[in-house]
Every structure is written in structure tokens, then in C-alpha cells.
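Before anything else, here's the structure in question.
Missing here is one protein chain; the remaining ones are kept as they sit in the complex.
And then chain A:
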Amino acid sequence: WTTAGGVTSRHTMDKSITLPPDEIFRNLENAKRFAIDIGGSLTKLAYYSTVQHKVAKVRSFDHATKEATSDELYEISVQEEVTARLHFIKFENAYIETCLDFVRDHLVNTDTKVIKATGGGAHKFKELIERKLGLRVDKEDEMTCLIKGCNFVLRNIPHEAFVYAKHADSEFRFQTTQPDIFPYLLVNIGSGVSIVKVESEDKFERIGGSSIGGGTFWGLGALLTKTKRFDELLQLASKGQHTSVDMLVKDIYGGSYGSLGLTGDLIASSFGKSATADKEFRCYMAKSLLHMISNDIGQLACLYAKLHNLSRVYFGGFFIRGHPVTMHTITYSINFFTKGEVQALFLRHEGYLGAIGAFLKGAEEDNPNQYSWGENYAGSSGLMSVSPDMNPMQRARSGTFDMLEMDRLERKLVNLPLLQDASSYIPDTVDLAEDALAREYWLYCFEEALDGVVKRALASQPDMPEAAERAEKFRQKYRHKLQTLRHQPL
């Protein structure tokens, strides 16, 4: 199921899957404001819900009625509080019917009349959604949603953007949030490529595009290698040697072309050798194709960035989505063409941008942009590496359901005005992702301390009989998070 394009393997899928209600589609009973983004292969569902949870409050004893029974300064009470939370769930298009059924069955609040929809697949599934959910599908412009979503995550999620470095100590190097996120260039690589210049919250322009995109890699790759699955193609590509297919500068000139500054290993002609080659190797062709497409997109992105004087370029779309191979080749291409002047930036929640944007369009009366929002680590899946070296269990999960939850914070959060340079401020002293020894120690340390924390939590609620069960759930969840972080510090 891990394929980004479920289309070809749809018939092999078990659609009668039972969804575990407390894991995904959480808090559906209070859900209102739905949005859905249906891409070529993945569906992203967004909803706003309220979460009731306990908060500990402290209160001074009323001095007038103060009783003599206690000499404590204040009393502690546990209260129920309702907070707003945004839920985003990503799953393959193949599950869409199952998921819609599930949502319908668990939906309690019936005030919702409309679901915002975006993405190329929105018109294809319109009828199904309306029938299943009984909501009117209200289509939103795809590009507007994408940009809105992008602005939202860049503003609200610290360390949203990262630079990819294949051979560095840590693959992902996160960027600190900039006080001003504009202007930037968004290069969305779906089937084709859209290159969008974003100047402010509401001002963006598609300044360019290309028909050579993810669809080209997939389509040409399928024709050349007879491999019809997108990530199998990527896997082939990560193993191949492009030099037996591509014509290099040295193949023509016997070495480098010094006077033009072209090194011998530079690709002079993609697939330049295959017209005269006797043998064909699938992985070589996949590799060459990946290079060709990534280089081309990288070059176009650089040229548009230069023409419009932009230095921040974010890449997204299903061609990128968590694939280290494509992030690597795009990064390489950008470095080559700009000699380091422009950095290729990727986004952790890139897959959700459209859904977030569509949701925001529908929630404009609630003014979500007025608040600050924080990622809820407990409810969010986190970034999954789909590197071929990863253990298959994790890869399988990452492909099925992925979640992002964001809590609305009570108060708007801003920079301390006294920071010398807000744009370079990094709160944390040690980045455990980059410091393997420190990471090792602290992960161990937190795991060791877990028993004590569970004991302490239990002791805090002596009167509640189900506390033991909850404490156990907490232990499991946190231990699982720690284990995940051990394998994927990012």
C-alpha cells in the first residue's frame, strides 16, 4: 500500500479494513468544518473539533469561608476544559470510501452542512462525498489552498522547513522560523510542476511551470522499466548507475571541457548513450530519468528564483513527499545551478498544505490566522522517512494513515522584543538530532525515567479507578514515541 499512486494496485486492497477509532479520526463527535484535498493518489481530510480534557487549576481558599480544617495556601481542582484542535489525516485514495463511511458513522454534530474540497481529484469524488457524508461539496481553488496552507505551517510550526543533506550526520537540517516568511518561491512537483511566487498572505502568482514532473518520471519510468509503481521506480533509481545511459562531458571530449568550466563527469546528454547502446538496464534508466527530471526542475526553479530575486525556494508535491532520493537529487541540482546561493527547502507537512488551506478558507469566520497554533506531538505522526533502508513495518504504516493535530493556543505568541536577532534565535542549546552521543544519552535517560513518571501520574489521581489504565496507555504511547525518535531523530 505504500505506493504514492494507489491507482494501479487498488484491486489488491482490502477495503473492509476496520479503522481503530481512538487512533485516527479522533474527536469526530465534536467535529465541525470539514475540508478535503484529493490528489492523484492521496486524500487529506481536515476537520476542526473541540477536545474536552482535564486541566488542573489552583485557587486560593476563599478567606471569608476559610475553614480551619486546612492550613494549605490554595486548593487544587481538576476541571474539564474545552480547547480547539485541528485534525488532519492523510490516507490513500483507495481508502476514501471506507473513511467516508467511518466519518459518517461517527459524526454527531449535525450543524455542518458544507465540506470544502480541493485538489485535482475533488471533482472526481464530489458525488461520492456528497452521498456518503450528506455534506455539500464546496470546491476551492487548488493553488490558493496550497499557498494558504503553506503560509500557515511556515508561521505556526517551528522547524517546519528543512534542508536535505544525504551524506551529512543528520539527513534533515531544520531551519528556524523566520519572523517574516515572505517572499518565497513554492515549487510544487505533482504530475507536472507549478512554480509560484508568494509575496504576502493573499498575493501569489504562478510565474512558471513545466510539464516535466512527477508524472513524467512515473510515466516514462513505467514505459522504460515496466515497473508501474512509483516508489518501486524510486527504489530502482536509488540503485542505478546513470553513467551507462547518460552521455557525460568526458564521453564526448575525453575529459573535462576546461575553457567552458564543464567537468568531465557532468551529464552532457541525458540518455545520450542509449540510442547506440546494445544493453538496457532498468535501474540505470530509472536513475538517469530521475537525474534528468530533478536537474531540470532544479534549473527552472533557480532561473525563476533569480529572475524574481527570491532566495527561499520550497519544494513540495508527491514527487518530493518524504522521498530522500528525490530530495537529494533536487538539492544537488539546486546547489549545482546556484553555486549555493539558493537553498532547496522542504516542508515537514508539505502533504497537508492543500487540506490546511481548504480548511482555512472554510473557517475564515473563526479567524484561525488570528490565533497561534501548536503541533500536538501526541496526536501527530511526525515525519516519516521512506528511505529504502527503513524497516518495512514503519514504511507500511507511513503509507497508510498519517496524522497531524494542532491545538489552538489560548493566547497569541510572539517574539520577545528584546531578542537581538529574532531570525537567528535558536532556543535549544543542543540539537540532539545532530549530536548522536547526546541523543543516545537523553533518549536512554527519558526511557529510564518513564516508570517514575507513570508512578507519579498514578499517585496524582488516587481517587480515580480508571487512572491505572490511562497511566498504562500513557506509558505505551510515550515509549513508542521514544522508540520512533531513536530510529528517526527527526
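Quick note on the criterion: a contact is a pair of C-beta atoms (placed from the backbone, for glycine too) under 8 Å apart; a residue touches a chain by one contact, two chains touch by 3 or more; residues count from 1.
By definition in this document, contacts and distances are computed from a predicted model.
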item: Record-based protein name (UniProt) of the chain missing from this complex, from "4'-phosphopantetheine phosphatase", "Cell cycle control protein", "RALBP1 associated Eps domain containing 2" or "Phosphatidylinositol glycan anchor biosynthesis, class S"; value: "4'-phosphopantetheine phosphatase"
item: Hidden-chain contact residue, picked from the options A:A84, A:L133, A:L236 or A:I267; value: A:I267
item: Identified contact with the non-displayed chain, of A:Q79, A:T276, A:N367 or A:Q420; value: A:T276
item: Options A:V55, A:V82, A:V114 or A:L307, residue touching the unrepresented chain; value: A:L307
item: From A:L220, A:M327 or A:A471, residue that would touch the chain that is not displayed; value: A:L220
item: Residue numbers in chain A that touch the chain omitted from display; value: 5, 7-8, 120, 123, 141, 143-144, 190-192, 194, 206, 208-216, 218-224, 228, 230, 245-247, 252-254, 259-262, 266-276, 280, 285, 291-292, 295-296, 299-300, 303-304, 306-307
